[in-house]
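Pasting a structure below so you can have a look.
Here is subunit A:
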Amino acid sequence: MAEREAENDMAEPRVTLENVSKSFVLHLMGSTRLDVVSDVSFSIADGCCTVLGGPSGAGKSSILKMIYGNYRVDSGRILVRDAATTVDVATAAPRAILRLRATTIGYVSQFLRVIPRVSALDIVAGHGLEDGAANLARARTLLRHLSVPERLWALPPATFSGGEQQRVNIACGFMALKPVLLLDEPTASLDDRNRDAVVELIEDRRRAGAAIIAIFHDAALRERLADDVVDVTRHAAAVKETAHE
Partner candidate 1 sequence: MTGATDISRLASDEPLVEVAGITKYYGERRGCEDVSFDVYPGEVLAVVGESGSGKSTLLNVLSTALEPTTGEVRYRLRDSTMRSLFAMSEAERRVLMRTDWGFVHQDPAQGLRMSVSAGANVGERLMAVGERHYGRLRAAATDWLARVEIAADRIDDAPRTFSGGMRQRLQIARNLVSGPRLVFMDEPTGGLDVSVQARLLDLLRTLVADLGLSAVIVTHDLAVARLLSHRILVMRDGRVIESGLTDQVLDDPAASYTQLLVASVLQV
Partner candidate 2 sequence: MTSSEAGRDAVHEGPRAAGEDEAAITYNFAYLDEQTKRTIRRAILKAIAIPGYQVPFAGREMPMPYGWGTGGVQVTASIIGPDDVLKVIDQGSDDTTNAVSIRKFFVRTAGVRTTTSTAEATIIQTRHRIPETPLAPGQVLVYQVPIPEPLRFLEPRETETRKMHALAEYGLMHVKLYEDIARHGHISTTYAYPVRVGGRYLMDPSPTPKFDNPKMDDCPALQLFGAGREKRIYAIPPHTSVVSLDFEDHPFEPTRFDKPCGLCGAEGVFLDEVVLDDAGGRLYACSDTDYCERRRAEGHRGEMLAVAPSYVGRADGADA
């Protein structure tokens, strides 16, 4: 731990959140405003796994989504360092965010978004950055590691069970080696054996120097993997009811 802390002091952080606040304005419900997070700041270094802590509904998933550019940021900055520059995801142009996703940020969401007609193998291989054959080979390795039965590889995942879909999702996230990896409850629907397989992947990634930000509901996993825990509710505000015109 001390070693890693020393490394952190020397290296520039990979991801930095500065005073990030977000709320939803629900126009369909009389413009109710729902505060999600308020004034959150932390940073993550390469080779570290930071776990986001806090109760359910505290905005943990939203933070991951904001880092990925999937959610908007009301105020504050989210700085992500890629090879050449540092990008503020909160204000970046869509193209820049797409570029960041392609090269720098990997994401395993809670739910797999299914595309019709494409086989599980092709979906996973499509997340690779190398040539076709190499991508397919790596996809097979990952699916095998995650115990996705081979008979399912040629099928589109729409009819898979929740756990199977989640494992396909995880495989997608681990295809390309990217400096940042965002994990949202990656082991939620998995049994012990598969959970351990995922932990192996995460530890490999951390050893390879990835900056990992994760949400785990499982306390034991948190113990095992977290180098750092950030409580996102530290500065959270209460829900406000405001009527807007």
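The rule we apply is simple: contacts are C-beta pairs under 8 Å (C-beta built on N, C-alpha and C of every residue); 3 or more make two chains touch, one makes a residue touch a chain; residues count from 1.
Per the selection procedure, all candidates are chains of the complex that A comes from, given by their letters.
The shown structure was predicted, so the numbers you read here are calculated from the model rather than taken from an experiment.
Undergrad: Looking at the complex, which candidate is in contact with subunit A: 1 or 2?
TA: Candidate touching subunit A in this assembly: 1.
Undergrad: Considering the complex alone, what residue numbers of subunit A touch candidate 1?
TA: 24-28, 31, 65, 69-72, 94-95, 97-99, 101-103, 113, 115-118, 123, 126-129
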